[in-house]
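In this view, the complex is presented without one of its protein chains, the others remaining in place.
Moving on, here comes chain A:
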Amino acid sequence: MVERSATAGPPARTRPGGPAAIGAAYDFVDRHRVAIAILFLIVLPWLTPYKALAVNILIYGLFAMGFNLIYGYAGMLSFGHAALFGLGAYGCGIPIAKFGIPWFLALPTGVAVAGLAAVAIGWFATRSRGIYFAMVTLALSQVVYYIVFQMVWLTGGEDGLRGVSVPALDIFGLELSLLDPTAKYYLILIAVALALWLFSRILQSPFGAVLEAIRENEKRAAACGYDVNRTRWAAFILSGLFSGLAGALYAIHLSIVPIETLHYFTSAEVLMMTLLGGMGTFFGPFVGALVYILLQDVVTVVTVHWQLVVGILFVVLILFFPRGIWGSLLHWLRP
């Protein structure tokens, strides 16, 4: 295994005197991370208060995973990922709502639109570093927000895009209606599972290794002959494709696209989820999305002062688990 992230230690190494069972379990989870992640997501809807919430966790988990490629693995803090998520949503929603294109064709359209946006935004942004990268991505995403906001005839502007209908599909006599919450969850899970598998392959590829090499020491990676800017650009585009897929699924899930998906607050949310779960870990973003969304939902039902409660909890989590929840867990169990 080439990568040296928190999830992937060198295989079959046990700490002297350490419990061998934990080490073995760690290796097992690490080796089958995609399968185990999918197994967990299969049972997720029975662990949440209602299925629409589980779908949100799934979608935001995918979004955070895509964001993590840039932030956790390549070490670039993007503050403009809302643009990619939102354009994925509008790119999928507009063909359905305005042109009556079936959702299974609109879905790849949304991903493509987000991908194109990532090509453009990434081209500008990956030339800068650190805080400048964050500022450029933020500025460009605000440009996207403003354009979509003004194009009322196409996007619905401030009212949001409505009319993203997904009629029932007839697959070999079996009717599949996305109005059924369980069917919708598992259909979206299929897309997410494919993305998980692909993401894992990317991390394991030489490209994934180069990405982390750049994060750890950019000059040294360049000295080794890697084109740093192009690698970062490619990572940004890949990240945009995953974020766009998440956005497209969001449009299908809610049958609307709120303008808020493009707001910079969405960029902050995905950063928060990634931090909570554990940056640079394979499954951390899903754990982060789960905790972030579930906590807000449950606390909101109990008190209108949910922001206070949730805020304090987040501060505590970040203070005591700087590696994130999943990241810390992996750190402790790591042989």
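Methods note: contacts are C-beta pairs under 8 Å (C-beta built on N, C-alpha and C of every residue); 3 or more make two chains touch, one makes a residue touch a chain; residues count from 1.
Everything below uses one rule, namely that contacts and distances are computed from a predicted model.
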item: Protein name as given in UniProt for the chain not displayed, "Sarcosine oxidase subunit delta", "Pyruvate dehydrogenase E1 component subunit alpha", "ABC transporter substrate-binding protein" or "Hydrogenase formation protein HypD"; value: "ABC transporter substrate-binding protein"
item: Per the touch definition above, residue among A:Ala20, A:Leu179 or A:Ile312 touching the missing chain; value: A:Leu179
item: Among A:Ile171, A:Ala223 or A:Val304, residue touching the chain not depicted; value: A:Val304
item: Among A:Pro19, A:Pro102, A:Gly130 or A:Gly163, the residue in touch with the chain that has been omitted; value: A:Gly163
item: Touching residue (missing chain; options A:Leu41, A:Leu107, A:Ile121 or A:Leu254); value: A:Leu254
item: Residues from chain A at the interface with the omitted partner, ascending; value: 49-53, 56, 157-160, 162-165, 179, 181, 250, 254-256, 258-261, 300-301, 304-307
